[in-house]
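Missing here: one protein chain of the complex. Every other protein chain is in place.
Up next, chain A:
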Amino acid sequence: MLNSGTIRWNHVLGRAFIYLMLGAFALYYLIPLFVMVVTSLKPLDEIRSGNLLSLPMQPTFEAWGIAWNSACTGVQCNGLQGYFYNSMIMVIPAMLISTLLGAMNGYVLTKWKFPGSNVVFSMLLVGCFIPFQVILLPMAKVLGMVGLAGSLPGLVMVHVIYGLAFTTLFFRNYYITIPDELINAARIDGASFWTTFFKIILPLSTPIIVVSTIWQFTQIWNDFLFGVIYSSGEQQPITVALNNLVNTSTGVKRYNVDMAGAIIAALPTLFVYVVAGKYFVRGLTAGSVKG
């Protein structure tokens, strides 16, 4: 009796320890978010008198208004608003075009293979691995030549081109699991290339379309490297504007505005993560294990 009692007691202790550790890790991930939120709601004097974790005594959305409407991002002082829209205008076409092209590529690479199609795929896959620094200078030159330097359409083009390797990989790995018999049967019935694609393949593709669009949305929204190099002035995406806002060194440092700005920049991707986390994680593992 005593013995089994000790064992049970040990078991309870063990479980409690596991939950304690898991809770500690959860705090580790949540505290920075908590700090961001409370800081953004405090007036500046409370930030100076309190500490990171102290709750706002007079919560105010003033810093949010400033971050959105009037904070300085370099020379301009119109807040993040315009840059938020810039990011939207850039993300949506780039995400849709690269996903559509990826779907068509994946379809050809699995169901309409021809001599050399695998070579094209291998050539494209290199794009998943290279550090983008190695294409930055030539790309800047090309964007200048076609008159898209410093503009949002130029950024859309860059994101489509360098997102294509990932979207193609997603769709190719997904379509490879669709049995060829399905396509062959349709072909015998006289269905054309495009009929098969639109009538058979696309209706089966919903999950992978979700994975690909979410992946592209997050990647492109969060991008800073291409944004900081290939855009300028009023055409910058929000990540670049946020970085400018935080590092604009005129006047008093307003940490509450910085935090409100950071949350604004994070909201769209956080929203996508909360709504469609499962697909996000799937893209993450598929996109980074890289086939």
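Here are a few things to note about the model shown:
Just so we're on the same page, contacts are C-beta pairs under 8 Å (C-beta built on N, C-alpha and C of every residue); 3 or more make two chains touch, one makes a residue touch a chain; residues count from 1.
Assume contacts and distances are computed from a predicted model.
One chain of the complex is hidden; its UniProt record names it "Sugar ABC transporter permease", one of "Sugar ABC transporter permease", "Cyclic di-GMP-binding protein", "tRNA 2-thiouridine synthesizing protein C" or "4Fe-4S dicluster protein". Interface note for the absent chain: among A:77, A:96 or A:266, the touching residue is A:266.
Contact with the omitted chain, checked across A:72, A:89, A:136 or A:178, is made by A:136. Of the listed positions A:73, A:168, A:213 or A:235, the one in contact with the omitted chain in the full complex is A:168. Touch with the chain omitted from the figure is made, among A:25, A:61, A:85 or A:198, by A:25. Not every partner is drawn; the one left out touches chain A at residues 15, 18-19, 21-22, 25-26, 28-30, 32-33, 35-36, 39, 47-48, 51-54, 101, 104-105, 107-109, 112-114, 117, 120, 123-124, 126-127, 129-141, 161-162, 164-165, 168, 192-194, 218, 221-225, 228-229, 239, 242-243, 246-247, 255, 258-259, 261-262, 265-266, 269-270, 272-274, 277, 280-281, 284-285, 288-289.
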